[in-house]
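All protein chains of the complex are present and in place, except for one that has been dropped.
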Amino acid sequence: MFIQIFGTGGTLDKLYHDALSDYQIGEPMAGELLEQGRVSIGYAVESLIRKDSLELDDADRQLIHDKVAACPYEHVLITHGTDTMTVTGACLEDIQGKVIVLTGAMQPARFRDSDALFNLGLAVGALNTLGHGVYIAMSGRVFPADQVKKNRLAGRFEST
Amino acid sequence: MFIQIFGTGGTLDKLYHDALSDYQIGEPMAGELLEQGRVSIGYAVESLIRKDSLELDDADRQLIHDKVAACPYEHVLITHGTDTMTVTGACLEDIQGKVIVLTGAMQPARFRDSDALFNLGLAVGALNTLGHGVYIAMSGRVFPADQVKKNRLAGRFEST
Amino acid sequence: MFIQIFGTGGTLDKLYHDALSDYQIGEPMAGELLEQGRVSIGYAVESLIRKDSLELDDADRQLIHDKVAACPYEHVLITHGTDTMTVTGACLEDIQGKVIVLTGAMQPARFRDSDALFNLGLAVGALNTLGHGVYIAMSGRVFPADQVKKNRLAGRFEST
Partner (left out) sequence: MFIQIFGTGGTLDKLYHDALSDYQIGEPMAGELLEQGRVSIGYAVESLIRKDSLELDDADRQLIHDKVAACPYEHVLITHGTDTMTVTGACLEDIQGKVIVLTGAMQPARFRDSDALFNLGLAVGALNTLGHGVYIAMSGRVFPADQVKKNRLAGRFEST
């Protein structure tokens, strides 16, 4: 198994710039997290977009769609902001012949107490075992992408 | 889905005792790791044994077997030392009607750079998606428990 | 030695609220950091203000001044945003009979790679050894508060 990882931004990749007194979205953390996970599988990481997912527009989603569709690998992992993860998931439903898993984080990966490393593990577990389709791996669960919503208040993903 | 977690010791749970100038195996870390993963699934953690897996004997494996067999839940996660994880996995092959996933860590969960959190995510991803059987989730992969070995020198699990 | 700690906010105490997609200043982290430092000295932590230091106004500084002046302990540690730490330091110069050390962080204490824990250690080292006066402990150095400025571009404190 070889995993193509596409980074699209979101909380997972947020860092803090002291000189701006603000957070920004940095380079994808997915590669570092897989290294920490001591994975023996091959993977490549490509940064497509660096936005909060509330700011993603149609052109951004078209780019994500086209990159996934054109990717030569069967297994695709997308790191994504949580607020519109299901919207992007819906855009990818027409892509055939691939296992596509989206994940993200409620706390930036650079935080000591972040869920990012767990979520990457969860997503890689799903990629190991699932057939073709689009899935969301969050909150310790793996959902078909069209059967899940984010409960923003409760801070978790739930079945629809 | 409800996950019954059994802790059996191993590197994952190692802590450091200054007064002994030595490491010891502490209480199972699995619950804290699932909290960090912000899981919305239910789970219970029970500590069965606190040993390096090289020190597990037949009586220990019988205990693990009996506890898993008697457990009322379908989904079972076992945290275990890596050196004899496959031996324990083989002992559980006769148990019917359960999804059993073993995982562990190459570095203690208390280390900043530990693979423990990733591996727990990987195992929970496998529990979400797999049918009945015994599996090992390590090195970013999910293996049937009878088709994997640890390559101690390389520090990873591989297909046999 | 007993240390009275006053929290005034700043980067050190920033946490991330997923539901807001934004960072906020939380309760003071100083107590947790001193626990991690396994200190055997006594201390108390009181939260005075929770602001970015760029937003502190004259009334805030008057409050800090009055609290420090009224504090019954000789040793006072103030956690503070870095951008106007020297301004607050200047306001405290008239207070007699106390060792006052201000510190903060370039990265939130909740980050894995934060300088917060080091800076608290630096400040406590200064409190152990210095005579009465107002000091700033940042960038691995201890400065008299009236002989230091922040170099925002370089991300460090320097002698004036």
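Each chain gets a letter, A, B and C, in the order it is written, and its residues are counted from 1.
Throughout what follows, a residue touches a chain if its C-beta (ideal position, glycine included) is under 8 Å from a C-beta of that chain, and two chains touch if they have at least 3 such contacts.
Bear in mind the structure is a predicted one, so any value in this text is a computation, not a measurement.
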Subject >> Displayed partners of the chain not shown (whole complex) >> reply: B, C
Subject >> Where the unshown chain meets chain C, residue by residue >> reply: 1, 33-34, 36-41, 106, 112-115, 117-126, 128-130, 137, 139-142, 155-158
Original post:
Residues of chain B in contact with the chain that isn't shown?
Top reply: 11, 14, 16, 18-19, 21-23, 52, 54, 82-83, 106-108, 110-113, 152-153, 155
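Simple rule for what comes next: only the chains that are shown with their structure count from here on.
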Original post:
From the C-alpha centre of chain A to that of chain B, how far is it in Å?
Top reply: 26
Original post:
How many Å are there between the centre of chain A and the centre of chain C, using C-alpha atoms for each centre?
Top reply: 37
**OP:** Give me the residues of chain A that touch two or more other chains.
**Re:** 106, 112-113, 155
